[in-house]
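Notes follow once the structure below has been shown.
We show some of the complex, not the whole, and keep each chain where it was.
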Amino acid sequence: MLIPDVVLAIGERMTYQESFQTRTSGRGTFDITREVEQIVTCSGISSGICHLFIHHTSASLVLCENADPSVRTDLERFMARLVPDGDTMFEHTMEGSDDMPAHIRSILSKMDLTIPVTNGRSGLGTWQGIYLWEHRTRPHSRMVTVTVMGD
Amino acid sequence: MLIPDVVLAIGERMTYQESFQTRTSGRGTFDITREVEQIVTCSGISSGICHLFIHHTSASLVLCENADPSVRTDLERFMARLVPDGDTMFEHTMEGSDDMPAHIRSILSKMDLTIPVTNGRSGLGTWQGIYLWEHRTRPHSRMVTVTVMGD
C-alpha cells in the first residue's frame, strides 16, 4: 500500500493545470504575472516549466518590461502602425475595422508562452512581466490555461 | 515484479513523440489540427502539454481563426506586404526572390508551438486551428514532430 502512494505522489507533482478568466477593458496590455505566480505556488512544483495558453485568436500573451508604463504604450503605438485598423487590404471585416488586425497582431505576438520554474517560483527576469494583450477595441472576457510541469 | 510494471507505466505515459510529413502545394496555410488531435489521442495522456516543431527555416506553425478562409488570405496578403519577395535589401537570394523572405516570415511566425492537453484532447479554443504555414512559393515536403507530455 505504500508503493501506490509514492507513485501517485510523483504523478501528481508532474502536471498541474488550472484556467482563469480575465476581463479586459478593450485594447491594451494587462498584467497577469501575479495570477501566474499563484498558480506556480499552488502546483507545488519546484523545478520545471510553466506553460501559458490563451484560447482566443484576437488576444495574445507576451513578456514585456514591467517598470515604465510608457514601454507598453509605445508597443501599442508601434503595433497600431504596423497593422492598421481599417486597412483596405483586409476582406475579413465582419466584426469591424479591428477584426482582422486583431488576428494578425495575435499571430505576431503569439498565443502561447512558456517560462521556467526554478526553486518553486517562475524564473522571470527582474524586468519581465507577463501580459495578456487584448487586440480588440472593445472589452472581452479571456480564458488562459496554465500548465505547470516538473518535479 | 509488480513494482517495475507500475513504474514503467508512469514512464511511458510521461512522454509520447511522433513525427509526420506534410506535402505543401506552395505558399499558404495548411490545416494540421486533425493530425495533431490524433497524436494527442494516441499518446493516452490526459493532462499536460503538446509541443509542435517544424524542422525547417522557411515554414512555420501558427494558431489561426478556423472559420472564415478570408482570415488566412488576409494574413497571407499582410505578410507579403511586410516582407516583400524580391526586396533589393536582401543579399541572400540563392534560391530565388522568396528565399530570404521565407526565412524572415518563419522567424516572425515561429517554428515551435505548444498547446495544452486537457481531458485527453488538445485544449484549443473554439475558433483556433493549427496551421502549417509554407513560406516558399513552390511545393515542399515538411516534417513536424509532436511531443505530448503529462499524466
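Just so it is clear, A and B label the chains in written order, and each chain counts residues from 1 on its own.
Just so we're on the same page, contacts are C-beta pairs under 8 Å (C-beta built on N, C-alpha and C of every residue); 3 or more make two chains touch, one makes a residue touch a chain.
Just so we're clear, the structure is a prediction, and the values are computed from it rather than from any experiment.
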| item | value |
| --- | --- |
| Total identical subunits in the assembly as filed, 2 in place | 3 |
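As a convention for this text, only the chains that are shown with their structure count from here on.
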| item | value |
| --- | --- |
| Inter-chain centre distance, chain A versus chain B - centres from mean C-alpha coordinates, in Å | 19 |
| Residues of chain A touching chain B in the complex | 3-4, 7, 10-11, 14-15, 17, 51, 53-57, 82-83, 89-92, 94, 100, 103-104, 106-108, 110-112, 114, 143, 145, 147, 149 |
| Touching residues on chain B, where the partner in the complex is chain A | 2-3, 6-7, 10, 14, 47-49, 62-65, 68, 70-71, 73-75, 77-78, 81-82, 108-110, 113-116, 118, 123-128, 149-151 |
